[in-house]
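The structure's right below; bear with me while I get my questions together.
Missing here is one protein chain; the remaining ones are kept as they sit in the complex.
Note that the chains take the letters A and B in the order they are written out, and that residue 1 is the start of every chain.
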Amino acid sequence: MAESTSAKKHLETTLLVPALRKKHYAESLTQTAGQKTGWCSNGVPSEILDAFGINAVYVENYATVCASKRLSSGFCRAGERAGFSQDVCGYARILMGYLLGGAEAPEAPYGGLAKADFLLVNSYSCDSRMGWFATMQQTLDIPLFVLDAPYQPGGGCTEPAHMVYTESQLLELVSFLEEQTGRKLNKEQLRARIDLSRRSADIQTEIYEMRRAVPSPLSAGDAYTVVWPGMYMAGTRECDDFYARLRAEVNDRIANKIGVVPEEKFRLLWSGLPFWYNMALLNYFEDFGGVVAIENAYFRNEKSCPSQHPDPIKDMAITSTMRRHYAGDLEQRLQLTLDIVRDYSIDGVVLAYNPSCRLMYLLQPELKNALDRHGIPNVNIECDMADERTYSEGQIKTRLDAFIERMLALRK
Amino acid sequence: MDLQLDSLRRNRHDMARAWKNETGGKVVGLFCCDVPEELIYAAGMLPVRLMGEKEEASEADLHFPSNCCPYVKRSFDQGLKRRYDYLDGIVVPNTCDMVRAMYGTWKMNLETPYAYFLEVPQRISAQGVEFFREKLLDFKGSLEEWSGREIRDGAVEDAVEVYNLNRRLLHRAGRLRQDGLITGVECQNLAISSMVIPKQEHNRFMEAFLKEAAGRDVRPAGVRLLVSASMLDDSDLIGVLEECGGSVVADDMPAGSRYFFFPVENSSDPVAALAERYLSRIPCPRKMLPLARFDFVRQVMEGAGVQGAVIHSLKACDCHLYEYPYLKAMIEDLGLPVLFFRGEETSAEQETQRDDIEAFIEMIRG
Partner (left out) sequence: MISAGIDVGAVSTSAVVLDENGIAGSFVASSFEDGLDPRQVMDRLLERTGIKWEDVKVVAATGRGRSGCKFAQKTSSDVACQARGAYWLFPSARTVINLGAEVSRVLYLDEQGRVLSFATNDKCAAGSGLFLESMANLMDLDVSEIGGLALNAGSAVEVSSRCAVFAESEVISHIHKGELKENILSGLHTAVADRIFELSCKLTFRPNLVLTGGVARNIAIVKHIEQRLGVTALVPPDPRIVGALGAALTARL
């Protein structure tokens, strides 16, 4: 692989993220006395954890940090040595390798993670998360709470039974946290956090919409970094300020027609997760006038539901039933991709087939079929998003080079 | 109708079509042990577990990538090859990523008239059981709307009785297996056949079969094995184990004990009883409750005199692959050796597994 594997950052606001992230991890390690630490999966609402004053560590992000620091091989080997198959999520193997240590495990970035007092996982994103957290529970022998909610393949709905069940699970989470921390939920703080979270999320939605502009004001190389505060600092003033600033910068670039390349020759959609150990791949097209204008992994095109109830827990239950992020009928997801291609003036799609992230991987062939039916050029590249041993530079570059040639030829 | 045990699975499509012609009823395909078949039965329909064949999944390969569940992919492949054209409906439960993905993909590519997604909670809780009860009522309502007929409580209770009898009979088969009167292959074929032919018919078949088997001479036992597996939808692997000198005397499999082990309790609210049994009692790793899982594995081994365990996971099966290191440790702590396979369960693969299986059996014999 090339020497530098980080993505090139085109926006100034993006450059703020590494410091934010480092600070976040440093603060997490030096938690205040009496503060409890919970290791969480993405999807466990940070607003509730903040309202309890809990030090929330979102471990999937740590796995991407290990991968981007080129440490995945050692951690994965350590995880596999403990018996975890190469079939399972790269993040899980990295984290298990970190937990189990051993001679193969490299030195942990940021000085490692704060020791967990309990584990929290949400059920309705993917199987792997739950399996992984269950195994962490067995290794660490600490309490695990599984936050469940209806799957809702059709997306959001208004069924009362769904809302009642979701609320009951949130209330159980609250009881669990009250037991673990010895504190009561601070509902005012939770309400404030939720409102701020929604505000930041809405700004992010606006920014996604702004990215329709030609030339592209914000491409995937920056996007996968600027998504970080919203995922891990949601509900904070800092997060809100960050996105307001980002929106301003994107606005400015659009007004002045500042793109990511001097002359935009083709625009791409990246479908799936990026390869965290080689984010520079997202910039690969730039030398040829190509830009990854948009990505579908964290895409949002809907504003937050306005508050549905004064009680914050009931509000969360109702609004999360009415809106669904990960789930969604296959036909809906395919249609969304076609809409993105149309709305973002996309010339071609890169399909990242990631064998260990089944959630994303399973839909790529049907996505390819849909793109082929509509005559939208696409290329698929297959390797794990976190385990860099699966990356074959020669093979991938060959495919991308051929695709780029095709993109350039189509332009003529 | 030829009721030879080993032909029931092979002839399942013809049998389902014949049933449709005779009764004018609807056939509903389904995945996984999570779907309360009793409701489908009570609606006068025939529930059948979807299964694949050991052939190249050439059609499904165009819709699913390579590293995913071979069982679901091959079942879908059978659909694409038009072998499931007689299905009037499918029911997809909220079991795992691959099964969930099947909901959208099946609907998009096949013309099965009725497709239902069943919300099954991912963890066991009192509120979960209540939620599941409500979803089962919704499911029941959906079946009523589709069939144009009401499903009275009495019909559900009758269905539970028929199914519970089937479960008791399959338990009896398990005991005969432990006693060496029927083989592991026969026992698994009994469970598999139960999933594809009408339950009452299967009950009659089993009564006759078990009566005959009880009168057999006890066959000499091979090395006594537990098989713990993700979905094996035929008895081929068990067959190889028994050809190599093993006797499969206990199992922890979806097309086996996990399907029938627990009964539905008698209750004034039969739908609530279904919710309780199907949510709280199915010991699948997908439920993420390792202690309950390991209790179940210990339960199926009770009294069987197991000498070694064969753990099989289909490739890309997150639920089983995460569990594996801990399940292995639990079984080894009981003093039993473990042989592990992870694969696609193709015929070619089974030939290479044979070497390891013979070595394992020889190792246990000493």
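Note that a residue touches a chain if its C-beta (ideal position, glycine included) is under 8 Å from a C-beta of that chain, and two chains touch if they have at least 3 such contacts.
No experiment lies behind these values; they were computed from the predicted model shown.
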Filtering B:24, B:148, B:220 or B:366 for touch with the omitted chain leaves B:366
Since one chain isn't shown, list which residues of subunit A touch it in the complete complex.
-> 77, 80-81, 83, 389-390, 392, 394-395
Those residues of subunit B that touch the unshown chain are 337, 342-343, 349, 352, 355-356, 358-360, 362-363, 366
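Quick note on the criterion: only the chains that are shown with their structure count from here on.
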Touching residues (chain side subunit A, partner subunit B) in the complex | 82-85, 87-89, 92, 123-124, 126-128, 130-135, 137-138, 146, 148, 150-154, 161-162, 164-165, 168-169, 172, 329-331, 333, 353, 355-356, 358-359, 361-366, 369
If you look only at subunit B, which of its residues touch subunit A in the complex?
-> 62-68, 94, 96-98, 100-101, 103-105, 107-108, 117, 119, 121-123, 125, 127-128, 130-131, 134-135, 138, 285-286, 288, 290, 313, 315-319, 321-326, 328, 342
